[in-house]
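The structure appears below as structure tokens.
A single protein chain has been removed from this complex, and every other one stays in its place.
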Amino acid sequence: MIDEREIKPNIPVKIPSKDGCEANITDVPFPVPFPKGLVYAPPARGTWTIAHSPMLIPGCHEIYVCCPCCLHGVVLSADEIPDGGNSRFSMVTLTNENVLKGDLEEMMIEGVSEVLKGLPEMPRLVECFTSCVQHFLNIDLKVVYRALRERFPGTDFIDGYMIPTLARKLTPDMLGRRQLLRAASMKRAGKDETLREKRDRAVSLIVNYYPLDPDSELKELFEKEDYEVRDFASCKTYEDYLALADSECALVFVSASLPAAKDFQKQTGMDYLYLPYSYSFEELRREYQTLTDRFGLNMPDPEEYERRITARAREVSELYNGTPLVLDYTASPRILQMALFLLENGFQVKAVYTDAFSPEEEEVYNVLREKYPQLLIRSTQHFKMRLLPRDEGKKEKLIAVGQKAAYFTGTDHFVNMIENGAVLKGDSQPVQLYGYSGILHFLDLLEEAFLRKSDVKSVIEVKAFGCSGRIGGEA
Amino acid sequence: MNQSQRVLSTYAADLFGISSALYELGGLIVMHDASGCNSTYGTHDEPRWYDTPSMAYISGLNEVDTIHGNDKRLRDNIKEAALEMQPAFIAISGSPMPNVIGSDLKSAAALLERETGIPCMGFRTDGIHTYAAGAGEAFLEYARRFLKPVPEEQHGGIRVNILGVTPLDFSVTGNTTAMRKILAGAGIELISLWAMGSSPEELQRAPSADLNLVVSSAGLSAASYMEAEFGIPYLCMTPVGKSGQELWLRLIRERAAEGKRKEKGKLIPSGLYGSISCFGMSGRTKPEEDGKAQVLIIGEPLISEGIKNCLMTEFGIEHVRRICPLPDLPKEAYAGAEIVTQEQHLARAAASAERVIADPIYARLLPEEKRKAFIRFPHEAYSGRHYREEIPVFTGNSFSEWIGEQL
Partner (left out) sequence: MKKIAIYGKGGIGKSTTTANLAAALAADGYKVIQIGCDPKADSTMNLLKGVPVQPVMDYYRLHDEEPDFEHIGREGFGGVFCIETGGPTPGLGCAGRGIIATFDLLEELEVFERIRPDVVLYDVLGDVVCGGFAAPIREGYAEEILIVTSGEKMALYAADNISTAVRNFEDRGYAHVRGIVLNRRNVPDEEEKVRSFAEKHGFPICADIPRSDEINYYEDRGMTVIEGDPSLPVSRLYMQLARDLMGDEKPQREGDHE
């Protein structure tokens, strides 16, 4: 028996008030609901990390060049990825010596070379990551990558960045997604003109971390018209990844991928369409209209889908019978829209956890304020969130959508959804839920969460779906 | 110098050591860094994070504040939180960026202390040193700030403190429970355990002990401080296995019988201000000739010394080699362990030994066919929570049985 004092120590803390970290939607400003102070990092991360996403490119080896404290997190995140995530990850440790000497370029060139020479096989692609300190001291990455490309001509290099302190225009997530496509776009930009002009009858889904749900009507529509759907998240070979740059058009589902799409367009001339995940019938109709106009697809029958969704929503909400729901921003980039959809379909949404609203949701924010002024907005990172009791879900039955909402309420019933991706019943890998079929699947997941308990702690302690995303394919 | 690591991990950094050491003591602990970076501490290295709230935060440092060396926002945010939550103390530790511009968090702490009236400690961490140096510094500073001399009182029996305990070295798998039991079973009174499962009030009674028991390198600086300040002698040993437990108890009785010291000792600084703090972890020490070690142990030096003693006395293994990859501990901690930090040297040492006892990540240094000879001894500070379930209770009797099965 382990002594209580070892596993449940009694730490003297004072329970704070909820002022400043929870309020009705009518009382919080847009787009930043709460003032920012000391930051609490809850154990439920939800979203993917910088160490996970490059693993989606088959044959990519990651090399981090950072201080030990930054390395520790990424190396352990990479280590969690099953099937050899750790064998595709190396690092070069930056120390005070390098800061003093200023040999930042040399240490990186030599360190990365040393790693690559020692690998059993030369990787097709290497993404190196530099950190805040090097950029603060103005490392000359041109020198570094020129030298690396000369030394290893058979390998492509991506300049990755792990620079949260220096984040300005782009969030670390946006920058990460943008860089992930750089090897593909550089390859295409390097081709001669005649080859560059030729494009495949295909669309590329960029940059999502889960493959599109194979049952999605979107996929069906494209395939009916002989369009290949190339999905960043389900590349099986490095060639598949490179071919993302040869399609007619790119499709983007999340706003965080927009800088990537814009960059892709700049480098390769490929158009893109932004088709956000949506819980609004009106917006979905518009999105499908755009697609049919652009590609000459057959428009799905929106009324039929809307009717099915409404009926299914009624069914599930009757099962819920007023049981409250709490949502968090990691579950979907359109979290307010999701809340509105649920509220309008007979569900009882009690609170939404978020520290910032998406600029795209201002209109929905205003509708919610007007129609559902009781809706609570809660912070996830405010310092008080650390100490407020997490027992709401213990006191009453409560369903959470998203890992953070589950963590903060202590509920056993939750939909494990990350960025509109989830593992569907009978599957083992998460898929992204887009369009009408996406909403229908979401309703199935809500039903399942109501009926079944899950071991929340063991699920959410591991980042990014227990890393069960399809990692790397067959390199 | 080779700074690349193809397969190995890194140890938790100094600022995590600070947080881990002070976690249970009711203070407001702030890592001065951008948000995100050091969430690693909570998501991988702190087993108490999920279920046991403690006021540990990240400051959310940004570029403009870094360039200007501006710590006003940091202080304002801390003041806001401190006002609301009334912590027993405030601790601020720095990350690589404040380190590069030479931020003086000690003076920021002094300023905050004046402004809030709450005891405030600033740590010159850099995110480059290891957790053990950080934890050592945190325990030392806590002792300096909170321990007051206690009047001598007559008491029967022996009173001790255990120093240098964090989950980063001892996890939450029963190691502190075992140490408590060993002492209780021998009728030795444990005043405080630094710092797991003891209240701040218990820690503050530490000066009434007859002897300090340092069980990991993180406890050395605080022990030498208490020796210098209160004359409390210390015993430096992790009781591993049956033989270790017996030896520990015997030495505790002998050392306690010698009584308190009259002369002032010399303070052992923790690793943070040592030479390596100037130049980082270059791992300049050359490893020994890779002879034919029967067993190689890689890890924290006091614990590896404990394992070595157990293997030698109980299993008759003659040649046990110890390697410590933490280069920034107080010198006294190593006690014969070689300091090796570079991957290629570690790989050579591992390949030349018959058996290796180390965190499972080190097994990657070995070719597949040699991994059978590898004994998995997970170290939370190295692999986080990944292999926590495999961590044995290594303090006390039960380790003998466990290692016997592995050998």
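For reference, chains read A and B in written order, and residue numbers begin at 1 within each chain.
Rule of thumb we're sticking to: contacts are C-beta pairs under 8 Å (C-beta built on N, C-alpha and C of every residue); 3 or more make two chains touch, one makes a residue touch a chain.
For clarity, every value in this text was computed on a predicted model and none was experimentally measured.
Put simply, the missing chain touches A, B once the whole complex is considered.
Looking at B:Met85, B:Val100, B:Val356 or B:Ile391, the residue that reaches the missing chain in the full complex is B:Val100. Among A:Ile15, A:Val32, A:Met122 or A:Leu137, only A:Leu137 touches the chain that is left out of the view. Note that of A:Leu100, A:Leu195 or A:Ala311, the residue touching the chain absent from this view is A:Leu100.
Summarising the interface, chain A meets the missing chain with residues 96-97, 99-104, 137.
Contact between chain B and the unshown chain involves residues 1, 69, 100-104, 106-108, 110-111, 114, 273-275, 277-279, 282, 284.
By our rule, only the chains that are shown with their structure count from here on.
Residue ranges of chain A in contact with chain B, taken from their complex: 1-3, 5-14, 16-17, 36-43, 45, 67-73, 75-77, 79-80, 86-87, 90-100, 107, 111-112, 114-115, 118-119, 131-133, 136-137, 164-168, 172, 381, 383-384, 386-387, 457, 461, 463. Chain B meets chain A in the complex at residues 1-7, 9-16, 23-26, 30, 33-45, 48-63, 66, 77-78, 80-81, 84-86, 88, 95-97, 99-101, 126-130, 172-177, 180, 196-200, 277-282, 361, 364, 383-386.
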